[in-house]
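Got a structure for you, written out below as structure tokens; questions coming shortly.
Excluded from the complex is one protein chain; the other protein chains are retained at their positions.
Order of writing sets the chain letters: A, B, C and D. Residues in each chain are counted from 1.
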């Protein structure tokens, strides 16, 4: 539940643009590092103070400033005033329950994404807000926690692999978004495996626990859809709008990410249909179990109640019951009882109840 | 129910623009107060007669006139004629079952919102209509009841906190809308807690009372959606339309409120999905309980009916029943009966019915 | 059923524009009356022949010609040719199963509405088609039946209440539409009361009759939605399209009616959700009743079947049953049987089946 | 089933525009007849060879060429090359599983419709594809089978009834479409009658056969919707697009047909809702029947099992059972048993199970 709604109420009544971190306190320390590169050169550094990043604003080369940990609000304030960032942007960075979105502030773009991770231990999907600011010389990224999905990009920059070193900040923005979106496929695979695992379980053992598990899956998918659906829209706006910050060559790559988001949405929809199918099968299995129970009851009752009746008849104490005196009456009664039992058994077999 | 449809019929047949208060009579007295401020100065006053507010129309400073209680129709009439407000606007202010909306009357804007409050005692969500009129020098607000969510704004104006004192009436309008929308998050948290509380209850104890409670939640959310959905549209129109009454700098803040409304709608949709899930689990729990009852019945019946039959057989009074005379027959019958019972028990355990 | 589809087949094969009254024959007589008014003067008259209304076409004052009863097709024919009305319009007036719509024929507008009435005796909603033609000097209205919701308008014209006498035919058209739409709220209240009344009934007494009643309500709402949904569209077109027949001042009033239609649609949707909820609760109540029946059966069977077995054992006639001779055996068996019964009772109470 | 998908596979692999008749072979013979008329004159003829219709292409009068039976592909080929019809149009005429559509080929229009008929014997709706080609001098219609719904139009042309003789080919096209659409109302009435007939049946006798019948109805409506929905779109395009082939006066008539299609769609939607309601009632009736069965079982079991237990107790053979010797014990046991029975009966009556 907690992941669906963070404590917005903390903010209630404060003037807009007030910088308060809303979200679970995830990390104590704020770490700042940057990579500054061009076709020929790469410089990588972890700095203590945001002020050390100020020169990057003017440098011709492409700079990627990465800020991890949002507890120290003063870092954001300083960064915001040096880079001329609107207070509402800073507020959105700190309120980590934003929907993915893209906002155009003319001199810079602001993008919010959800970085999803699958925790192998708790088997839960966790979400972390990543905020990206794109200017013509810098990409500034904000993360809540240590650890991200960007290491491959860092390697590509360091090694000069692919075209990343030859391109501008817009391509770097694309690369970061692409890394996050690509990671969604891994989440999808995990969910896919879970669904597959359920298909037999649901027929054999339809317990309410399974049902809660299925609904947990459903909620995972609602969560995923909530992360990806507005992202699709945001990326669409990003590549469709003509803007000096996004070059046309990068636009084609953004269209590719856009295609990936559609593919993810498609898969989520397919999974939703499958999970609905699982629910149907679950319900039907429950009915079927009940049916089976009823059949067992009916077979036992329908066979033995008539027999007990016959036995009861000859347990009566009337003085004039001529049958009682006949020597072959007792075996005959046994034969009759066996016959009745067998006929009923055959009848139930004929009805395919056994 | 009552909150879904107020007695419109009262109005039936009257000429349009007739001022009659439609809605529950919530307060006797109409109180009028205003805050008049600019960057340097704040003046706050509670006045007896609406006439005392007339000068505010021309004053250069920003004025916020707040009218609480809609019973005294004459206040509205006078206010309307002095400020040149269209009769239909006045009618809408009095009919407190309006959908949230925004209307552009060129020289002024008219906005209707629903201020929601969660009553901690009755655990019910109550709704109050807030109507706002924006002119270039005044914001006039109308409330049905004493008490509102605007105290933080009043404090900010008094103290000069944030940017509110430096901005115009459009920013004040934004601040009021923002306060109301921010309050929705608190309602959402309450509903979220209720849903969370239900999840276990529904598996353990699926009574029709729980079901009615779930449907109560569903209705709360329909109500919430009815309040927020048209509001989203209204705010969208407010910030998208270019108009001399809304400055561009304020537009950015309105876009932020707009984002909040989307976030609320998103959460409501998520909650709806969760409540649907609860209903599924409820239905399944009922089936499961029934299944359990059936199994108990079947186990008892299937074990004891055959045993009773055996006992019945040797209760028959035939004269020639050789077994009856055998000394070890009685213990043997006991052994047979125990064996039958144990075999059936093992069979049911094997079927996982026990 | 009948109200959903009138006998269109009657018309099949006839050339379009052929004037045949389709719909239930509701009245024998066709009555024609008119009100002709301007700011200073009102003239009201019931005439025998449509020809008496001809002069109103040229008169400067506003005229409202009201024709009740559609059986006498010749009246329509004459009226049509004098006022230059398109044959398809006349056909639509006679075929009383039209959807509400608005059509622009340049020199006149044609509007079809459904006037709903709640019959207090049969507790049914009845529908009557009202067709309105707006020219620059006249509004011509067609009704199927005597009796309408327009008396308040007639009074306002006679008394000169409100602004109606100062405005043109477009305002009269608005007033007529407004009267019909306002009346919908009364229907909604009736349905709301019915739904409220059902909520307890459905838990206590879930009979198929209740279910049919709920579905009756559902059908009422389908019917209502069918009447109001296209009307919303029609009114939207009416006030959005710039046209010399609709003055701008009247446009604002039409927007107000438009808001009412949205409000009605909103309420209908809310009611639909509530009725769906009722169906869920109904289904669940049925399951619950069944569960209760099963529990009673199981408790009786599970307690007495084992006891009967014990009694059966000591009803056997074996010669060597040492217990039978023990004097305290009989009371002991009673004690055992009571103990078994009590233990089972406690078990079922523990399971909350009792 | 067969009507939902004709054997497209027959065509697979052939070049597009290859003329092969796809659809059930419905008739052996291809008959060609035409009516050629203007305001003054009508000429009607059945011809053997399509070549006899060639002169009609140039004649100033309005010609309606009607071709029934699609087996003889050569007729189409000749017609196509003389009238300059695109091969894909000819292909569409022959593949009788097309969706209704309208295509604009500049010098001619091509319209496909479904002519529905209700077979009173088999109580099934059958469908026949009618293709219409509109040029400035001719309407060419193609039917699969003898017999159609156009006889009234033929009569109107022959007699000069209505305005048809005074209008052009566009009006003739309209008349043909109108005849087909009007016939849909008859189908709707038949379905409406069937639904009405089911309403009681479903409560009294909820057998799987009824369910299959309801689903048959549902399928009929899917079928109807599949025929009418694209038709609505086609007609909309036909009258909205300005084109020299459709005169403005005819446009108004087409708008009227368009209204009819919306009305049909509306009714189909209403019926769908009603049939969904029937399914709900069906399901509930099944549950109810089960409930009733359970109650009977429970009443019998709960009354007689305790009584049998009492009888069983006094059937025990203990030597020391003092009650057995008491003379009034036997009648007392009867009294006790009757009392138990009556108390339980009253209890069940109190629970409203009887």
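Keep this in mind: contacts are C-beta pairs under 8 Å (C-beta built on N, C-alpha and C of every residue); 3 or more make two chains touch, one makes a residue touch a chain.
From a predicted model like this one, the values you see are computed outputs, not experimental measurements.
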| item | value |
| --- | --- |
| Sole residue of D:98, D:169, D:250 or D:263 that reaches the chain not shown, by the stated touch rule | D:98 |
| Residue in contact with the excluded chain [from D:42, D:152 or D:329] | D:329 |
| Sole residue of A:51, A:84, A:136 or A:266 that reaches the chain not shown, by the stated touch rule | A:266 |
| For chain D, residues in touch with the removed chain | 1, 4-5, 7-9, 11-18, 86, 88, 91-92, 97-99, 101, 103, 207-208, 211-212, 215, 218-219, 222, 226, 279, 282-283, 286-287, 289-290, 293-294, 296-297, 300-301, 304-305, 307-308, 311-312, 314-317, 321, 323-327, 329-330, 333, 337 |
| Sites on chain A contacted by the missing partner chain, in the whole complex | 149, 151-152, 156, 161-164, 175, 178-179, 182-183, 185-186, 188-189, 192, 195-196, 199, 203, 252-253, 255-256, 259, 262-263, 266-267, 270, 273-274, 277, 280-281, 283-285, 287-288, 290-291, 294-295, 297-298, 301-302, 305-306, 308-309, 312-313, 315-321, 353 |
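Note that only the chains that are shown with their structure count from here on.
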Connected chain clusters in the absence of chain B: A | C, D
| item | value |
| --- | --- |
| Copies chain B and chain C - rotation angle from C-alpha fit, nearest 5 degrees | 70 |
| Homomeric contact chain C-chain D: same or different residue positions, threshold half | different |
| Whole-Å separation of chain centres (CA-atom averages), chain C against chain D | 26 |
| Rounded Å distance between chain A and chain C, as computed from the means of their C-alpha atoms | 43 |
| Multi-chain contact residues (two or more partners), chain B | 283, 287, 290, 294, 297, 301, 305, 308, 312, 315-317, 321 |
| Inter-chain touch pairs (all) | A-B, B-C, C-D |
